[in-house]
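My structure is below; once you've seen it, I'll send some questions.
A single protein chain has been omitted from the complex, and every remaining protein chain is retained in its original position.
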Amino acid sequence: MKRLFPILSVVTAVLLAYALYLALVVAPTDAQQGDVYRIIYYHVPSAWTAFLLFLINFVSSIVYLIRRNPKADMLALVCAEVGVVFCTVVLVTGPIWARPVWGIWWAPGDIRLTSTLVMWLIYVSYLVLRRFSTSAQTQILAAALAVFGALDVPLVYFSIWFFRTQHPQPVIGGGGSMDPRMLHVLLINWLAFLCFAFLVCWSRFRLELLHREVEEAHAMQSLAGDGVGARASVPLSRSQK
Amino acid sequence: MNSLWTLTLATLKKDIRLEWRSKDALNSMLFFSLLVVVIFAFAFDPLAEESRHIAGGLIWVAFLFAAVVALNQTWARELRNQVLDAYRVSPAPANALFLAKALGNFLFVSVLEALMTPLFVVFYNLHVLGPAWQLIPIAILGTWALVVNGTFFAAMSLRTRSREIMLPLLLFPISIPAVLGMVAGTTAVLTGDNPAHFYIVLLLTYDVVFTTACLGLFETILHAE
Partner (left out) sequence: MNAVKFLFAAYIITWVIHSFYLGSLVRRFSRLREQLKELQKK
């Protein structure tokens, strides 16, 4: 198991490099947008990865609420955090793509980007709750919030969708079908980013295990009657270090 | 089911009686609502042609801030007197407590809205171009959407640092579809440009989904404190 991580890291790095090569060199130039459209090869896979991570967060949170399995809770936290990182990438690359193509940074009726923004806000609030909660049962509160957040996502999507039909606005990233060669490059990039996301989540998971180990050690020390240990255990917030 | 409602109404009546006796919170919040309307009147020119287009948004943002101020003290009394511990130990259904609080907040925020609306109408010279009766379901469903989640998140925020900021921080992102529905629906009715039906359905769906979620998870939250 220990050796798997470095091997996977090398594979992922190679895959990412290959995917980048495909995106920049091999993929055909778009007829309308020129070369700028190649942002799609980073923008869309990041979005798909973020959605997947948030979905895993939703499922783990439900599992945690039903079974109180601590590993489920850790998985939820990890996926939320890494998901927010990928979501940030989506929100930054989106406007960077929109500006040269549409002349605007942001269109409020752009259903995909706006829904992504709301998702980002929801999961950041989830992470804030986890950091700021002083309850002994932060995990349960966070799991409940995760359920609320996930229920909200389709509502966000449809509310913006209807708003758009009454106030037509440009869709950044375009719609419609895709050249199969472009789709192929897109999927390879997604695969590369999925592997990368997996590695990051694995690392974050190990970090969380270490964090809980340290917390336990602190607790043991306080119980052992060591006054120094009790004092030192205060700064560690619940599960966000 | 019967006992749930009896308990809810009893708790609600108690809360109303207590609020009415103290009146402090009531009065300060009424004044806060008035201030918000006045500040908005200064910030956004009410004489502009497009005022009807933005009034919907302004009204609901004002309601949102007033609601957050009201929601923040939802559980304050319970916290002071260890009522929550008593509730956890008693066999009473937790949802009765939640419903009572949510309904109390709903009544209170509705009173604030009823007071702020004429002020907005006056400052912004509003007259409704679309079917005015549709504003009633929008107001009811929209207010309930804010209040039901707000009451729930207020309970979740009880044991957090910076409790007062935690409530809006959790509430606002989740409320975005509802806010969109309220604002777009109100604007649609005010301007008469578009039908507001879908927004009413959206708000109704939102209310059903999240009322169910709150009722389903409140007991878990209560015991998690």
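The letters A and B name the chains in turn, as written, and every chain counts its residues from 1.
What we mean here is this: contacts are C-beta pairs under 8 Å (C-beta built on N, C-alpha and C of every residue); 3 or more make two chains touch, one makes a residue touch a chain.
As the structure is a computational prediction, the values presented were derived from the model and not from experiment.
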**OP:** Report, in label order, the displayed chains that the undisplayed chain touches.
**Re:** A
Subject >> Among A:I104, A:L187, A:L210 or A:L223, residue touching the chain not depicted >> reply: A:L210
Subject >> Hidden partner chain, touching residue among A:V36, A:V63, A:L127 or A:M182 >> reply: A:V36
Subject >> Per the touch definition above, residue among A:I66, A:V92 or A:L223 touching the missing chain >> reply: A:V92
Original post:
Which subunit A residues would touch the chain omitted from the figure, given the whole complex?
Top reply: 20, 33-36, 38-39, 42-43, 46, 82, 85, 88-89, 92-93, 96-97, 99-101, 196, 200, 203-204, 207, 210-211, 213-214, 217-218, 221, 226, 228-229, 241
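As a working rule, only the chains that are shown with their structure count from here on.
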**OP:** Would you tell me which residues of subunit A are touching subunit B in their complex?
**Re:** 65, 118, 121-122, 124-125, 128-129, 132-135, 137, 140-141, 144-145, 147-149, 151-152, 155-156, 158-160, 162-163, 166
Original post:
In the complex formed with subunit A, which residues of subunit B make contact?
Top reply: 149, 156, 158-162, 166, 169-170, 172-174, 176-177, 180-181, 184, 188, 194, 198-199, 202, 205-206, 209-210, 213, 217, 220-221, 224-225
